[in-house]
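One chain of protein is taken out of this complex; the other chains stay put.
Then we have chain A:
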Amino acid sequence: MRNLGLSLEKDDIVQLKEAYKWIIHPQLAEELGVPADGKSLFEVSVVFAHPETDEECRFLATTCPDCFKPAKNKQSVFTRMAVIKALEKIKEEDFLKHFPCPPSSPKNLCDALEIQCNNGAVFVAGRYNKYSRNLPQTPWIIDGERKLESSVEELISEHLMAEFKADSFNFSSSGREDVDVRTLGNGRPFAIELVNPRRIHFTAEEMKRLQQAINNSSDKIQVRDLQLVTREAIGRMKEGEEEKTKTYSALIWTDKAIQREDIALLDDIKELKLDQKTPLRVLHRRPLAVRCRIIHTMSSEYIDEHHFRLHLKTQAGTYIKEFVHGDFGRTKPNIGSLLNRTADILELDVESVDVDWPPTLDN
């Protein structure tokens, strides 16, 4: 091309799939009587096969053998990354020896192998309360056997899947709680991605009714502020997981007797810095690390000589149970060390998750 005095930029070369779309969009639009929109939520993918093209890059294996190392996970050695690397390495003269420029015209037509239609995902957000102390957030299945019936995500998603007629869902939330912990107050923000939904238009009224249907179906969970949101909005929720505070209420037992004065000191402690090693109960599946977390405020309620209730406001990511029982001294300080006793947690409730998303609706 240089010999012809022409200079080409990368963007001057039309990608094959762009050219295909330029041709096919108007044809489809006419045939179906609807406008073709490259950014539509309804996506049609066509897979083509052209063995001649697949063979094209083979010569690179002889010129740059070290770029193409077989790895156990890859079907073919000629991955996109490997080919790009080889093309960057190869000298222009060597390239021209093996491959003409411009390339020669293909001898065969390509074959359309399959056509797939997909609806773009829609997102439903809300906040959930959890009233059961026997409900996992996600299904608890070990060796194909379900250990506990149902889960927060199934109880919420079941109805949504049916109404939106989706193939599958992805549930995420702003943090999560253990099986035996309740979520009270305004609840915890969650978002559900509904994959390949066949129905996506719902009025606010219809969403309200959907929320009511979910709430009527179970007393273990309740949802509020159920609404459609965009993919970008999910970021607000995940931000909440790492940055926003949470408040809890814990029922604590102590071995040695306590009087009201003994626990009063907890009320005065502000911004308590904790060093928490990865708790033993999750250490089998998480890396060993020490995390520094802050307990912002505490407020105690005396019950009897061996029990009191503690309200705490903490930084996101604080392990509350470990703060109470100390986890073999691996969370320092802990309630035991602060009160000079052995303490244990009998019950834990999440009182609030301080994230202002999704927007509160007039429920």
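Just so it is clear, a contact is a pair of C-beta atoms (placed from the backbone, for glycine too) under 8 Å apart; a residue touches a chain by one contact, two chains touch by 3 or more; residues count from 1.
As a convention for this text, contacts and distances are computed from a predicted model.
Participant: One chain of this complex is not shown here; going by its UniProt record, which of these names is it: "Coatomer subunit zeta", "TTC8 protein", "Glyoxylate/hydroxypyruvate reductase A HPR2" or "Protein Abitram"?
Facilitator: "Protein Abitram"
Participant: Where the complex has a chain not shown, which of A:K10, A:H201 or A:R285 is the residue touching it?
Facilitator: That would be A:R285, which touches the missing chain.
Participant: Give me the chain A residues in contact with the hidden chain, please.
Facilitator: Residue positions of chain A that touch the missing chain: 253, 255, 277, 280-288, 306-307, 321, 324-329, 342-346.
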